[in-house]
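The excerpt is restricted to a subset of chains, each kept in its original location.
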Amino acid sequence: MLGTCIENVRKNVPLVHNITNYVTVNDVANVLLACGGSPIMADDEEDAREITAICGGLNINIGTLNQRTIPGMFAAGKRANELKHPILLDPVGAGASSLRTDTAVKLMKELDLTVIRGNISEIKTLAFGSGTTQGVDADVADAVTEETLDSAVAFVKNFAKRSASIIAITGAIDLVSDGEVCYVIRNGRSEMGKITGTGCQLSGMMTAFLIANPEQKLEATAAAVCTMGLAGEIAWSRMQDGDGNSTYRNRIIDAIYNMDKETLDKGANYEVR
Amino acid sequence: MLGTCIENVRKNVPLVHNITNYVTVNDVANVLLACGGSPIMADDEEDAREITAICGGLNINIGTLNQRTIPGMFAAGKRANELKHPILLDPVGAGASSLRTDTAVKLMKELDLTVIRGNISEIKTLAFGSGTTQGVDADVADAVTEETLDSAVAFVKNFAKRSASIIAITGAIDLVSDGEVCYVIRNGRSEMGKITGTGCQLSGMMTAFLIANPEQKLEATAAAVCTMGLAGEIAWSRMQDGDGNSTYRNRIIDAIYNMDKETLDKGANYEVR
């Protein structure tokens, strides 16, 4: 069933407006092309407001936010809301600095966000107003494991309900909830954490999935998570002696490029709680 | 004959000043190194004016333009004109927003541009003052095909004459004209559109070709287009099962790195009208 979601991306070629960090932006663009979408980047306030209008949805990533790009995020977000475009927020490093935490919280308050996707530490920061984020990676103490799964599922459902957004927490086990049900996803490999920006890439791709599947946004979000994780598994199986994280990055994007409905339906590893 | 142009790049190692977008900038730098040039990026107004003076030419790409970098484009452009350096304009997304269209038009008016290189929608926007650009990719309705080729050749010749610049339109069929003659180029593969920034990469490389071939700018422009397209063909022939757009990107840059006079002369597929 999730396989239909990527099929819809390839059919619809959704144009995604990204206001994202300059660290991983090239990979975000190539992942969007790989999954069947089309990327455009614009962060100047004036340009962002106009560009978002020709797109189908907006991906806001605060990874290298600054005083120049923050107004662009709000301007584009408000325009996207007026146009009923889906908006995804990737609160990179929320909890690691006041500027990041405050900007993410303010974006949540002033915009209707369709999805918030982050690691557990970032999402906890948004839920509780403060966090223990260590840099841009999740704090080990926060990790979702089989032992902490029940309480994590309860947390994500609760936060999704309260925030009126779909919440996607990615890590060793991924959780996606709209407040009613929760997808518990076990695709992916831990080595993906050794590549910069797999989270950013997922956020870009997820926005394309949301645009192309307007009637089933929860499934689209889960499908994007499964696609990324499964691509990580397929890519790993192609690794050879001497290969490392740079080749792994390329092979993951390649695997998304080659992902089809059947592969995704067969490889998606999830349960719904 | 076009092969001499890349040979001259390798001999002269032209230093290219790039004011370009942060999405594809790393690939632009690596392509410039691959073809034998040397890249430098500087977009701060003060820095750009000075850096352009130590370079041989200037590549202006408006892909992620903003209020801070636009003054840098004009400052560097004026300095480059004073020094008689070739300037290339890549009007990424012209037609997609007022800021992009207006900036590109103003750059055309205030600077002597040696080459303007874009997709057909972007170039039509500059020629007619408005366009139907969909994001950063060409509109299908605008595409240059065998059926529309005659009128497209007439259009590009006319616009080149009127703008006093060499015009390079890239797509399924590429057109390069100085207003008198038009190179019609049939190198490349459609899968190149699934990689972000092949156009930006070409613009960077083309600027190096212009610097290294001052007496034959039209041939240099056409040679750069053929080099990129032929690299796309060679790279595709090296693709293996499971490879996708990320590996394709790497192999294209690799193919440029290995391109020599003989390969280019043999593989360049063009006619002059």
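Observations
Read from first to last, the chains carry the letters A and B; within each, the first residue is number 1.
The working rule: a residue touches a chain if its C-beta (ideal position, glycine included) is under 8 Å from a C-beta of that chain, and two chains touch if they have at least 3 such contacts.
Since we're looking at a predicted model, the values are computed, not measured.
Counting all copies of the one sequence in the full complex of this file gives 3, of which 2 are shown in place.
Here is the rule we go by: only the chains that are shown with their structure count from here on.
Taken together, the chain A residues at the contact with chain B in this complex read 15, 22, 25-26, 29-30, 33-34, 38-44, 46-47, 50-51, 54-55, 68, 234, 238, 249-258. Of all residues in chain B, those touching chain A in their complex are 21-24, 26-27, 63-68, 93, 96-100, 134-137, 194-197, 242-247, 249-250.
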